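First the structure, in the form of structure tokens, and then the observations on it.
All protein chains but one are shown at their positions in the complex.
Moving on to subunit A:
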């Protein structure tokens, strides 16, 4: 450990005091730039999957959440008190999520919890937050039936059935296609595939060939060849990996390819290489052409990180901002149940406009989706399909 002499320590303290005085003076003279916060911090905990198989989701969520914390504090904090965000990594594992959430609830005494990035962890920590009515903003769509009863756990992403309907709407109304080939992984892809199978008949669409592969598969060309052999009009790929897109491209099937929100990040598009060209994504945030209420967030994020955000960065940002807003409205003395009650209403986020009083604790509908297509590595907004 580096040792600091008494003189050096005194000089540092003096510099710190001088810096604080200057920053206070700056804040007073320029209230539009930053508002001072004071008092005990309001602490929000976050369980994110920063490592493990879901890291592709958890890391962008962390970037969005950290930026939101900074901006909330620069804008006066939570009712004048500083916001403190404590992030824990569940390594994409529900058991770890439970132990980390227990620590945040009992030791850190958080006022609200964000997370997790993955559904099993979200369901697991919901078992801790719901009995004490602690508000939880989950970064996944609503999952098993038990979640419908957890009325303090709101969801910032679409349920799997809605993701399935968003893809099928485009297949039917924009592409006028009937025969769909589906390639999906055994994790998130399996959940969406189950919903696709259930609702496809409503859209007059036949899932002509359904092929599965394990998460992290390095080659799915045999599955892609079966899809090609089935003579499909469109291929839907639900996976958090670039490999199936590349394998489908290699086979030169010659039909449109629809991806999912899980593979809509710039990282995945880069990994797809030439195969990304033309892929269609049902998603929420197209940073190259944002909706009016998303413009400010995109500019703020780009200034902070030097790159454009996508859906999961926006979800992390929304979770922090919406909880900070609700905590400020409920007041510093409000108990968990009061904050929870304040959360269950329509709220405008960057990703979408939510209605947390809806039965699915999300309130998202098909109108929340945007459709994009990759052209030269960028996402281009597509017109919404008209029936």
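Just a few scattered comments:
Everything that follows uses one rule, which is that a contact is a pair of C-beta atoms (placed from the backbone, for glycine too) under 8 Å apart; a residue touches a chain by one contact, two chains touch by 3 or more; residues count from 1.
Throughout what follows, contacts and distances are computed from a predicted model.
Remark: of the listed names "Biphenyl 2,3-dioxygenase", "Spore maturation protein", "Branched-chain amino acid ABC transporter permease" or "Sulfite reductase (NADPH) hemoprotein beta-component", the one matching the undisplayed chain in UniProt is "Branched-chain amino acid ABC transporter permease". Taking the complete complex into account, A:268 is the one of A:188, A:268 or A:284 that touches the chain left out. Checked against the full complex, the one of A:213, A:284, A:297 or A:354 touching the unshown chain is A:213.
Checked against the hidden chain, the listed residues A:51, A:75 or A:336 yield one contact partner: A:51. The chain that is not drawn here is touched, among residues A:74, A:225, A:308 or A:358, by A:225. In the full complex, subunit A contacts the hidden chain through residues 51-53, 55-56, 59, 211-214, 216, 218-219, 221-223, 225-226, 229, 241-243, 246, 249-252, 267-268, 270-271, 273-274.
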